[in-house]
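The structure under discussion appears below in the form of structure tokens.
All protein chains but one are shown in place.
The chains carry the letters A and B, assigned in the order they are written, with residues numbered from 1 in each.
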Amino acid sequence: MNLSYWWWKILGVLLFTYVLTRGLLTPLKPGIEDVSPNRAQAGKSLSLNIIGYNTNYTKGKNTVYIKNIDSFYITSQAVQVIDDQRLNAQFSIPLFLPTKQSLSQFSIIVSSNFDGTSIIPSKLILHQDSINQEQAQLLWLSSKPNFTIINKYHFPYRNILYETIRNTFFHVSLWFAMFALLAASVFNSIQFLRKNDLNYDFKANAQVRTGILFGILGLLTGSLWAKYTWGSWWTNDIKLNMAALSMLIYMSYLIIRAGIEDLDKRARISASYNVFALVAIIPLIFILPRLMDSLHPGNGGNPAFGSEDMDNALRLVFYPAVISFILLGFWIADLVFRIQVLENKTEDPNNY
Amino acid sequence: MIRILALFLLFFPSIISAESTDIMRSSGKINVVYGVILIIFVGIVFYLIQLDKKIIKLEKKVNNV
Partner (left out) sequence: MNELLALWRRDLLNEWRNFYQLGGLLAFLSGVCYLIYFFGGKIDLQEWSLLYWLTYLFLSFFIGARVYEDDHTKYRFFFHQLVHPQNLFLSKLIYVFCFLLLINLISLFLFTLFIPVIHVDWMNWMILCLILNIGMSNLICFSSLLNTNIQNSTLFLTILILPLSFPLLGVAYSASIGILEGQSIVSNISKFQLILGIDLITFALAIVLLPQLLRN
């Protein structure tokens, strides 16, 4: 076996296996799925029902806190464990809230010495009749309570996403791989224009084809993901539409190639169109969505990768996923390229 | 074969939305992840089948010469 020929393909497959196992078997961090009731009156007692996700409430000692934005806390008086996923916490809420408004939002925190700490932000709305901030600051804890932090290896818990956070490894990597392929194809197109060697043109074409495949798969998987998180198969989200448009641009690349008979002419024209197309796509996908609102991370005020959406546990799988998809993509493109070269040889009897 | 697959892919969304909306939402939407992996797998296999067909054509040509 020729190792220099096979190593990157093997690497791709190994990384992909790693991504599949690590990405599917790692559990989610325990989190809070829902809290009821989510409205209450200051100065009265409150009985909160908490539904957890992936939690083991029976195995640990649990404490529940109510927290506001300025980090004032109150602690639960009694916590009753119903089962692994359900808790009931009793609070007596002070008469005054540490805010200037009569209505304000509070987060619920559950701290367990088995699961660690989980939070559901801005879920509870408290109402106060009279406002007295100074009094309130005495009634609420101003120091951070001792939360138990347990460092297990698990993916972050997000409320609407749940397990679909694992799709980042598959859906997002598809787009990364598509871009790598398209960029490589533009490189090959430029090489063709410089050196006039038809092999570069075949390479560029193969990479564009595989890039389109990945793009279409990216659209399909994104559509499925969107259905169960954003609520519909297709939204008016700018990034979605721009991605569909860039697919259209590359479709016309294929149409151009189908329309020209002469090999050399076809190569020249499609190479120059390819360069043009990538330049048109860069503002479509990278710049325009940043100017407008988008549901995707990294656009229109949403946090980008690297700050909040990606934590270290995700990164440990995400980067290998990107690399493995890129390697697999180049592998497929390489096969397409070699088939085209053979096709070209068999069509022209002089090359035998 | 390819046409059947294409038809399946075309109606794939309506099939799951009609029958198994609740399945997709149950147990933390894990089935959405499986669905995504399935789409990628089917898509790539689909592409490989087409490549294979091209190779069959080439082989026939080469053998006939």
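Quick note on the criterion: a contact is a pair of C-beta atoms (placed from the backbone, for glycine too) under 8 Å apart; a residue touches a chain by one contact, two chains touch by 3 or more.
Since we're looking at a predicted model, the values are computed, not measured.
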Chains in view touching the one left out: A
Residue touching the undisplayed chain, where the options are A:I10, A:A78 or A:V279: A:V279
Residue touching the undisplayed chain, where the options are A:L24, A:V81, A:L95 or A:I256: A:I256
Contact with the hidden chain (one of A:K59, A:K144 or A:K265): A:K265
Missing-chain contacts mapped onto chain A: 193, 245-246, 248-249, 252, 255-256, 259-260, 265, 268-269, 271-273, 275-277, 279-280, 283-284, 287-288, 291-292
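What we mean here is this: only the chains that are shown with their structure count from here on.
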Whole-Å gap between the CA centroids of chain A and chain B: 23
Interface residues, chain A side, partner chain B - complex: 20, 24, 28, 53-54, 161-164, 166-167, 170-171, 174, 210, 213, 216-217, 220-221, 223-225, 227-229, 233, 328, 332, 335-336, 339, 342-343, 346, 352
Residues of chain B touching chain A in the complex: 9, 13, 17, 24-25, 27-30, 32-33, 35-37, 39-40, 43-44, 47-48, 51, 54-55, 58, 61-62, 65
